[in-house]
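Dropping the structure in here first, questions after.
Right after this comes chain A.
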Amino acid sequence: MNTLASNAKPTSILYLDGVSVSFDGFKALNSLSFVIEPGELRAIIGPNGAGKTTMMDIITGKTRPDAGEVFFKGTIDLTQKDEAEIAQLGIGRKFQKPTVFESHTVWDNLELALNRNRGVFSTLFYRLTADDKARIEEILSTVRLANRRDDFAANLSHGQKQWLEIGMLLAQEPELLLVDEPVAGMTDAETAETAILLKEIARTRSVVVVEHDMGFIRDLGVKVTCLAEGSVLAEGSIDFVSADQRVIENYLGR
Partner candidate 1 sequence: MITSFILKALDRNIVIVVALLLAIAALVPALNLLTSPDHPLHVPTYIVSLFGKYFTYALLALALDLVWGFCGILSLGHAAFFALGGYAMGMYLMRQIGARGSYGNPLLPDFMVFLNWKELPWFWYGFDMFWFAALMAVLVPGLLAFVFGWFAFRSRVNGVYLSIITQAMTFALLLAFFRNDMGFGGNNGLTDFKDIMGYSIQSNGTRSALFAASAIALALSLIIASGIVRSKYGKILVGVRDAESRTRFLGYRVEHMKLFAFTVSAMMAGVAGALYVPQVGIINPGEFDPANSIEVVIWTAVGGRGTLIGPIVGAILVNGGKSIFTAAFPEFWLFALGGLFVLVTLFLPKGIVGTARHFIERRKEYRKAKADEAARAFAAEPQAAE
Partner candidate 2 sequence: MSINARATGALLAAILSTTAFHGAFAADDTIKVGILHSLSGTMAISETTLKDAMLMLIEEQNKKGGLLGKKLEAVVVDPASDWPLFAEKARELVSVNKVSAVFGCWTSVSRKSVLPVFEELNSVLFYPVQYEGEESQRNVFYTGAAPNQQAIPAVDYLAENEGVERWVLAGTDYVYPRTTNKILEAYLISKGVKPEDIMINYTPFGHSDWQTIVSDIKKFGSAGKKTAVVSTINGDANVPFYKELGNQGVKAEDIPVVAFSVGEEELAGLDTTPLVGHLAAWNYFQSVDNPANAEFIKTWKAFTKNDKRVTNDPMEAHYIGFNMWLKAVEKAGTTDTDAVLDAMIGVSVPNLSGGYSTMMPNHHITKPVLIGEIQADGQFETVWETPGLVVGDEWSDFLPDSKDLIADWRKPLECGNFNVATGKCGGKGS
């Protein structure tokens, strides 16, 4: 039960304390606690079933914790909000398996992601304005999809889908980005590209990356949190963490 000094809370962008949740007796998270500072880029590693995705579910309001606090920007209690609200607060999430609107074009995907009024009627009578156009163009070039704008997302390569999804997150203009295994199934070249992309993004906002790929994490070169059995095992620089005995037997060992 390592409860953090709550003095970290007000200044943090994301604050988890003693979060636990269990499905049919299985404890997916066991009083998990950590803090993300504004503008921080944090990598989270851990073996399968360590609770990484469940953690994201909790932060994004998909799952309600049985116990514990989850605060955004120190003051907003996320456990009381649902996905849509949380997204509108400015928390973006990228899934493990890239999920984009396959039957829409790349352009439409981004257009839907744009952070505009999301009510029924405002979308019903929405018209694409000049600066919306500009914004989409910008993102298209950021995620290197400018030349595929009119293709259906279904026809993109796996890596491109990953990027499109990241692009959509950007269009959402979040303050906190949760990225689940962004380089899964990517070529080394793409992986390197993605690392750069994420660093770029992290300049303007906080990012949490869940990853298995240690090489990728080294490329990022950021603070690492290692989860196991639903709670934090070790935290610190990649070298520090990978030196930790428990981490080795729990994770790297295999």
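Selection rule: all candidates are chains of the complex that A comes from, given by their letters.
Note that in this section a contact is a pair of C-beta atoms (placed from the backbone, for glycine too) under 8 Å apart; a residue touches a chain by one contact, two chains touch by 3 or more; residues count from 1.
Keep in mind that what you see is a predicted model, and the values were worked out from it rather than measured.
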Once the contact definition is applied, which of 1 or 2 turns out to touch chain A in the complex?
1
Under the touch definition given earlier, write down the residues of chain A that touch candidate 1 in their complex.
60, 62, 82-84, 87-88, 92-93, 95, 99-104, 108, 111-113, 115, 118-120, 123-127, 168, 172
